[in-house]
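Heads up, one of the protein chains got dropped from this complex, but the rest are sitting where they should.
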Amino acid sequence: MALRTGSRTMVLDGANARLRADRRQRQARDFLARSSTAAALPLPTVTGKAARTGLLKGATVKLANNGPLIRKLTWPLLRFKPILSVGKLVFVTRHEDVCELLARDEDFTVAEGNAATMDRVNGPFILGMDRSPQYLRERSILQRCIHEGDADRIRAFVAATAAELVERRQGSGRLDVVQDLARPAAVRLLASYFGVPGPDEPTMMRWMRTIFHETFLNVGGDPQVRRAGEASAAEFHAYADHLIGSRRSQIELGEPTPDDFLTRLVRLQRDPETRLSDEGVRRNLGGVVVGAVETTSKATAHAIDELLRRGDALRRAQRAASADDVDEVGRYAFEALRFNPINPVLSRHVARATVLAAGTRREHCIPPGRTVYAGVLPAMFDPSVFDRPGEFRVDRPATAYLHFGHGLHTCFGRYVNLVQVPELAAAVLRLKNLRRAPGAEGTIVYDGPFPDRLLVDFDTVEEGRA
Amino acid sequence: MRQSAFTILTHVKAEDVADLECLLTDIGDDIDENPHLRFADLDNLHYASLFVVADGTRDPYLVFEGTIDGRPHEFLDMLLERAPAAVDKIYRHCVDYPVAGAQDRGVVLDYLEAHDIGANTFYVAWPGWTVDDIRKEQELRDHIEKFIDDQKDADLRHQPPQTIRQRIADHVRGEPTTTWARTARSRPFLVKNGKTVLRLGLAPPAFGFLWVLKAAFSGASTRRRRFLARAILVSVLGFAGGAVRQLRKEETDDERRDRERAPDWQTTYARWTEEEELLGIVRREDVKVQNHMVSVTRIKDGRFRLLTLRLVLWVVNLIARLTANKGSLGGISSIHFARWVITPGDKSLIFMSNFDGSWESYLNDFIDLAARGLTAVWTNTDNAVGFPRTKWLVTEGARDEARFKAYARFSMVPTHTWYSAYPDLTVSNIDNNMRIRQDLFASLDPAATEAWLRRL
Partner (left out) sequence: MSALERHDVQGFVVSGYGKMREARYLLLGVRDPREARRWIGELAGQVTASDRAEERRCVNVAFTCEGLATLGLDRAEISTFPPPFQEGMTAEHRQRILGDTGANHPEYWLWGRPVKSGEKPPPSQVHVLLLLFARDEDTMAEVEGVHTQSLAAGGALEVIRSLKPEPLPGRQSVGKFGVEHFGFADGMSQPVVKGSGQEDKLGGDDARRTVIEAGEFVLGYPNGYGKLTPWPRLTVPGRADESFGRNGTYLVVRHLAQDVAAFCRFLDNSTKGPNGESDQEQAEWLAAKLVGRWRSGAPLVRSHHRDDPDLGSDNSFGFAAVDPYGERCPLGAHIRRSNPRDSLGSDPYKALELANLHRLVRRGRVYGSELKNPLDGDDGHERGLLFMCVNANIERQFEFVQHTWCNNPKFAGLYDEQDPLLANQPEGGGSFTVQDAPIRERVGGLSSFVTVRGGAYFFLPGVRALRLLAALEGERARADGAARRVPKRETKAAP
């Protein structure tokens, strides 16, 4: 994309005034300035009401990452009131009902909750759309960018990357699962598989986190989160425009290009059937990429954290890791994640008056306009699907897990993380004498809703020999 | 300075009605340049209107509505000083106008003041903002806008928000005609503290009631006191119950009478729309951004309705003074000034309003945003179309869109003469200008700076 300079004149009340130069150009220019200032956004003084709502928000964020507490709170619902209506809200906790809810995408919709933020930050993307010709078309185009063998390619890349990242920490005997392993690995996968390396790793990590935070988790509309998210989004847009533009010209000139998601998306533009507009490529690429870092990192951190709580399971998982049985490690990881999933609750909007769990004793009429919370976590403790839910068992049916959601809006990156999370977990589990860092350092530290640090200690190779 | 309202109501000699209407129409047709009365010469005047109500049922009368800064006495004195001939020409047609009028200012002043019935309810969008303030702040805004438009090298818009604001402030500082803008302008006491005042006012009766409740049912109070408290409680409840019953009775009676109305309201209204009167009203409308509306309705018979009306007007007036004093009355933010006046003899209710936009959009606002308040007032009045059926004083009523609009249209009287001191500004323009000025030199955080720049 050629950046244009110079300004244009226009007539205004007889005098000449200037029409501002292309805004994309400005964004590109402001890019660096903002990158350096974004971290030092001024903090307004928190007083009175703001402090109270701040506390409340803080509490909500904390609760969302506290699997055991959610379990305790939702257990009575699951047991006695599987569908509960309070005011404008409805809570659904049974596995069967949650699946029905998520499957009935035309009655329980996402656009009301997601479309506006999605539009503001990224532009329309399937995650903020409900079933429509546009949704189906764009989803199928994205689907066509996934080729056979991608899973193996991702597996190999993540395994190598993880090994390299862990190797760096070998000498120290301490690893931060989040910052040393999961986030950089996910960002490198963005570069290698999706074709979006970002200007550098830290910038990319910051962009992905702030954009993701604003897009999906800024429920209370925190102005600082919004500012940071929108600033990152503007920078990322300018970057992505440039990236896509140069990739397209490379392809047009017949230069060799890496076979990654971006190349495939651009190549699909040749066929009118699968052609996304240039802007369509940008917003779809953005949408796919933004969801691909923090989710992976959170899943890995939570899985390791839960395994560390369970000595026996941890040892068996480590054995599987040492035996390079990553599929088995995956079973441990996803079972562990059940105790503290990345999305304990999903929300949907009730688009029209409808009945949930029709024909059962729980049958419930829901008027339009309500918000329904699908309790993913309690559903994964529903004894009718998860026998003896309190026990850690790896022989559970893989299809019963709801980590990737269910129905139309099942996570698009599922095929990536089914491979990536087990590989990352395996890399950690292979460490000798894996244990939490002692004291407070050994618990997960969160940055808002995101795990920001999980320190584990292990024996260095020398120690192991000795 | 506080704005005030005067409403001078004088009876017109029956034989002079046509002449007077003709004169007022002449003035109104060319409000700026007419040879009779130049309103623009009268400082402190926000709005003025003059119209004759001659519906054939009562003695015709002339209403002179004025909204001014300061007190009516000074204003009327100035009016008589600057335009004695015009006043004489108009009031000559009125009953009781002092014969010596043309010569003696004092006599005329007394005459006008004696006929000023003020307003039962008076709403001011921006209390304390004088004509001068409003005009100057618009000039300030124009000045700033011009500065921004004149930035030929387009350099300004590439600066960070703080710098842009700084440059604008510097530019204004360098302009000698806008020195007044450097001193901040504080809002009147009641605008800032109205809610507190209201709470303080409500507290004693609320505590009193709680005390009575406690005394009536607590075992700790003496027998005598308990008896007294219960007696008070019973009488208050009894009085309230009686009032509600009476209200419902009045409302069901109205409903019955309405069913018997012949011809029905649609026919009455349809016939009226055929008359020239509607055209007389609409020919004055939508000429400028602002419009004026005068509605005259007959207060329903009986003491109860008059009492309810007075009570409602008092409450609305209180709300207007204390809480609805920031550019919006019940959600409607297009009214500059409005008033309700009960005419002497308690026969009619006159509503006068200076508002932005068309009559149609104004009435839509009534129905969509403030139906309850409007219903509570107008349900106590009547005309040949009839106010739509109301329940519990505030519900239904104005929500019956078609009939409410017909009722309001039918109740209107052509405004023969109408003057606005700033016909091109809306309530929200004035608000915006006010805030531009207020924060121009203030110290603002980044978010507030961006918000300020959005006002330009």
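Each chain gets a letter, A and B, in the order it is written, and its residues are counted from 1.
FYI, a residue touches a chain if its C-beta (ideal position, glycine included) is under 8 Å from a C-beta of that chain, and two chains touch if they have at least 3 such contacts.
This structure is a prediction, so every number in the text was calculated from the model and none was measured.
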Practice problem: Have a look at A:Ala115, A:Ala357 or A:Val394 and name the one touching the chain we're not showing. | Solution: A:Ala115
Exercise. Using the touch definition up top, pick the residue from B:Glu21, B:Asp356 or B:Asp439 that touches the left-out chain.
Key: B:Asp356
Practice problem: Would you write out the residues of chain A that touch the absent chain, in ascending order? | Solution: 6-14, 17, 19-20, 22-24, 106-107, 109, 111-112, 115-117, 119-120, 123-124, 130, 134, 137-138, 237, 241, 276-280, 283, 349-352, 368
Self-check item: In chain B, positions touching the absent partner
Solution: 145, 148-149, 156-157, 159-161, 164, 266-267, 270-271, 273-274, 278-279, 282-283, 285-287, 289, 356-358, 360-361, 364, 367-368, 399-402, 424, 426, 428-429, 432, 450, 453-454, 456
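FYI, only the chains that are shown with their structure count from here on.
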Exercise. Go ahead and note the Å separation of the Cα centroids belonging to chain A and chain B.
Key: 55
